[in-house]
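The complex is shown incomplete by one protein chain, all other protein chains being positioned as in the whole.
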Amino acid sequence: MKVKRTESGFLVALDVGDEIITSLKKVAELERIGMASLAGIGAVRDVVLGYLDLDQKQYLKREFGPESMELVSLLGNVARLEGEPIAHCHVVLGDREMHTFGGHLFKATTSVTVEIFVRVFEGEISRQFDPNFGANLLTI
Amino acid sequence: MKVKRTESGFLVALDVGDEIITSLKKVAELERIGMASLAGIGAVRDVVLGYLDLDQKQYLKREFGPESMELVSLLGNVARLEGEPIAHCHVVLGDREMHTFGGHLFKATTSVTVEIFVRVFEGEISRQFDPNFGANLLTI
Partner (left out) sequence: MKVKRTESGFLVALDVGDEIITSLKKVAELERIGMASLAGIGAVRDVVLGYLDLDQKQYLKREFGPESMELVSLLGNVARLEGEPIAHCHVVLGDREMHTFGGHLFKATTSVTVEIFVRVFEGEISRQFDPNFGANLLTI
């Protein structure tokens, strides 16, 4: 993982094998980030996406296999959950036919590179688990 | 709707039942926004998407049912149309199979939460209806 400081945050370039959510948490811990917006692209493999089922109040998960997929879009934010930084990302993947799949990102491993702009804001936002939805919601 | 001020704009966290386009217009009116960029994620229901048909010079619309969908990507901007703030957003939705749908956003109701970063710029940009396309284009 390479990290370049900018005027308003960081550009994070992940290397092959780096997992996205874990890597973003590491950057957030190291740089003491309490609030940030995220936007990125790249190529990934071994992805787990989620869809929040409001009847079951939990995420349905779907795995995307070992083949590399284009990370067509990653958008999200960094907040704090019980004091720990947590990256909340939604992504769109593209396969070799350019078909797309999308959802809540649980994990994705960099297959070529992932380039994410982390725009850091002063202060902090927090998440809290909401049993009505089965998800960690912002409490700002 | 919860709104947190940042150095460069706002983080808007919509509550269940909040409609996206209407909520963004409210924020823009309240904060006198003349120009902004938008980026967000969340989960929504009762969505209407549009595809601009250049032969008919009007949007074809498609409704997405009462079931919640992941708001996988929202990108767009705020400008002024006849003096009133208007949010122009394109979105990608993900269903429970992680299949995606996308287009111009006419409306979407928050089903869990929607988290949108509003990056405000000084000054103002304007839109004007262009009958050649059937759409409101920027006149910057």
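Letters are used for the chains, namely A and B, taken in the order the chains are written, and counting of residues starts over at 1 for each.
Keep in mind that, in the parts below, a contact is a pair of C-beta atoms (placed from the backbone, for glycine too) under 8 Å apart; a residue touches a chain by one contact, two chains touch by 3 or more.
These figures come from a predicted structure and were not determined experimentally.
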Out of A:I20, A:M35 or A:V72, point to the residue that touches the absent chain in the complete complex. A:V72
Of A:S23, A:N77 or A:S111, which one is in contact with the hidden chain? A:S111
Residues of chain B in contact with the chain not shown: 8, 35, 37, 39, 49, 51-54, 60, 62, 73, 75-77, 88-92, 100-104, 119, 121-123, 125, 133, 135, 137-138, 140
Mind listing the chain A residues that contact the chain we can't see here? 2, 4, 6-8, 11, 13, 39-41, 43, 68, 70-75, 92-100, 111-113, 115, 117
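Definition applied: only the chains that are shown with their structure count from here on.
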Averaged-CA centre spacing for the pair chain B and chain A, given as whole angstrom: 22
